[in-house]
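The structure under discussion is supplied below as structure tokens; questions concerning it will follow.
A single protein chain has been removed from this complex, and every other one stays in its place.
Moving on to chain A:
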Amino acid sequence: MRFRANIENAPIFFRIIQAVEKLQKKCIIKFTEAEMHIICNDDANEGGIQVWSVVKVDSIFTAYRIQSNANNQITMAISTEALLSALKSSSSSAASATVAATVLPAYDADEVVMKLAKKNDQAVLSFEMFGISRTGRRVRVAHDVRIDVMRPADVEKLREPLCPEPDVHILLPPLQKLRTIVERLRALSDVLAIRVNNNGKLQVSVSTDSVKVETQWTGCPNPPMARDAQAQEGEGDEIQDAVDKPDPDKMFSVLVSIRSFLKFLNSHVVSTTTIACICQNHCAILYVYIGEVADAGGVLTFYIPTVLDGDD
């Protein structure tokens, strides 16, 4: 099993882990030849939220080499906090939260090498940074993050949650803005209703005995989904579309735990574009694009299941 890569774009890597770190103490990272998958699927998560993300290797790494008996894939469980602090020291621009989610080169480390190693019979992911200190000296910083390499049999068992075909897709307003509003709503209720239609309307609302609050955006684009166009199930989808289209104003809604929705909103640090999909009364799926959509450097996918209660 061999694995080695240069981290070219540490700020993006840092921000992805930052978004995930709020969710779970440990996450699963699966490296394949072309992609890095970050998976948070702990059942104990707040409101059952899960993250399944795919990042293209090219958008973060260079000189990427991977080799294993399991189809050249390596899957590991890793502490998000430890990984975050390793990445933090690799890049001053990543560490300063004020920098917008633009792609900035690592400032103080010219080279960050990540590789799989074994130290004292313990598998580690070793981060080695070379840079120039402020006084002009060459410095080398190394972090070893303990990992558990997962057996291929266990990896096989990892399954993305199955969802029905979403009823509606919509482009969300800037997550930072959405977050401000949802944070206020958290003081008022535990359950958030998200309602979306095919006419650019998005509503988030809470409803309790003492107050009903509803915030509405209009004119949010409804992107046509590539998945629909490909029509996995042929005619079946077309009929479905034909049924849906006559009424673009029909609202599709899902109730989610506010706290888990806020966890998703933590990904505002990495997001440029976010698309929300609603499977009526089933779940919300949120695609957070890393970098510009056109680049398609990667996507963080959040699954938030509906809250099953009779509050509303």
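Quick note on the criterion: a contact is a pair of C-beta atoms (placed from the backbone, for glycine too) under 8 Å apart; a residue touches a chain by one contact, two chains touch by 3 or more; residues count from 1.
Following the convention adopted for this analysis, contacts and distances are computed from a predicted model.
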Name of the absent chain as recorded in UniProt (options "DNA-directed RNA polymerase subunit beta", "Rad1/Rec1/Rad17", "CST complex subunit TEN1" or "Serine/threonine-protein phosphatase"): "Rad1/Rec1/Rad17"
Contact residue for the chain not shown (choose from A:Gln67, A:Gln122 or A:Thr180): A:Thr180
Hidden partner chain, residues of chain A it touches: 173, 177, 180-181, 184-185, 187-188, 209-217
